[in-house]
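Dropping a structure here in structure tokens format, bear with me for questions.
One chain of protein is taken out of this complex; the other chains stay put.
In this document, chain identifiers A and B correspond to the written order of the chains, with residue numbering beginning at 1 in each.
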Amino acid sequence: MAEAMLDVRVWRGAGDGAFRTYAVPRRANQTVLDVVSWIQRHLDPTLSYRFACRVGMCGSCAMSVNGVPRWTCRTHIAKVAAEGALTVAPLRNLPVIKDLAVDMAPFFAKWARARGQFDPRSGLGSEFARVPPASPERAAADAGIECIGCAVCYSACDVVAWMPEYLGPAALNRAWTLINDTRDGGRKPRLAAVAGDAGCHACHGQEGCRKHCPKSLDPSGAIAGLKRMSALAALKGEI
Amino acid sequence: MSEARSIPAWRSRMHPSWIAFLIHRLSGLALALFIPVHFWALGRIVESEAALDAVLAWSAHPLVKLAETGLVIALALHLAGGIRLLGVEFALWRGRPGAAFAGMIGFALAAGLLFLLNAVSG
Partner (left out) sequence: MNNPRGETLLWLAQRASAAVLAICVVVHLGTMIHAVRGGLTAAEILGRVRGQAGWEMFYWVFVVAVAIHAPLGLRTIARELSGWRGPTLEAATALAAFLLALFGSRAVTGLVG
């Protein structure tokens, strides 16, 4: 019996590149990342792409799979290519370096702009700070803390595509997580950094981020929290 | 370095909240175009009752009634879409996006149907 094959269209080149088609043998329990790696090892060693952990922890393997942004190491072919066709492209909304590797610099620059770094408040003392697991702040921070920085949400968001200065769901989710961290002291400058229409108020609740986040996080819910809190701050004249 | 051209993204948009967004935007645009006309037509009553009646008589035409029903549906869609968005933004409701979407469409169609039935009934 002939081996079952998969027709895989893969983006080659930079932003002005094009798709090239490869035939890849179908295997049981095969992931999209397995397919891309097979092409690189057996058909074309010049194919560029990224991965590290292969178990959904590092966030480096995200690509556009049949037009949907996904983490490729945990995306099974059985799920996305039932009809034997597969299109793999670099993430949307980020510059392409080559083939499937995008430049993540603009994405993380926005984390910095949203003040995504922990800013310890004064008076924490030298002991471990206790954050009661059952407190509402802890629950709100926990809701967003598992982000792996994969940029799937960023790639899914049309507001990012339309307004290039928009901070995007991941950076805003990070800001909301820190705002709910009771050890953090940077709330006001952070609210000022994320308010307005380059920040949380540009979001229309399209929820592509919530739909596609591989960690099932809800950046749109975090953004809604930022909208309310910064609107209150604006009314009080704090930002 | 630039973004890749010709990467299809429409499939990533095929989920309830995105379609709700699209409908909300299109219905909002339609209303924004219609409302000035609507105000103008009503404003003619300043001139005379007959002037408004002239506009209203024109609206008895079946095609105009159908267009009016479209506007009623657009209004109901925009209302329901707006309530969905306020629900998300003010954390009033955080259930399944599909349920909100179904409610939005159902409400608008019901309003449109009621309007149309009343409009054609003698």
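Note that contacts are C-beta pairs under 8 Å (C-beta built on N, C-alpha and C of every residue); 3 or more make two chains touch, one makes a residue touch a chain.
Please read these numbers as outputs of a predicted model, since none were measured by experiment.
Engineer: Which shown chains does the hidden chain touch?
Structural biologist: Contacts of the omitted chain with visible chains: A, B.
Engineer: Quick one: say which of B:Met1, B:Met14 or B:Leu56 touches the chain that got left out.
Structural biologist: Within the whole complex, the residue contacting the unshown chain is B:Leu56.
Engineer: Taking the entire complex into account, which one of A:Pro90, A:Gly199 or A:Gly225 touches the absent chain?
Structural biologist: The missing chain is touched by A:Gly199.
Engineer: If you put the missing chain back, which residues of chain A would it touch?
Structural biologist: 159, 162-163, 165, 192-199, 201-202, 227, 230-231, 234-235, 239
Engineer: List the residues of chain B that touch the chain left out of this view.
Structural biologist: Missing-chain contacts on chain B: residues 25, 28-29, 31-32, 35-36, 38-40, 42-46, 49-50, 52-53, 56, 59-60, 72, 75-76, 78-79, 82-83, 85-86, 89, 111, 114-115, 118-119, 121-122.
One rule holds in what follows: only the chains that are shown with their structure count from here on.
Engineer: Taking each chain's centre as the mean of its CA atoms, how far is chain A from chain B in angstrom?
Structural biologist: 33
Engineer: What residues on chain A touch chain B, complex-wise?
Structural biologist: Touching chain B from chain A are residues 11, 14-19, 64, 66-69, 87, 89-90, 92-97, 103, 156, 158, 161, 204-208, 210-212, 220-221, 224-225, 227-228.
Engineer: Residues of chain B touching chain A in their complex?
Structural biologist: Within the complex, chain B contacts chain A at residues 1-13, 15, 17-18, 21, 25, 84-85, 88-91, 94, 97.
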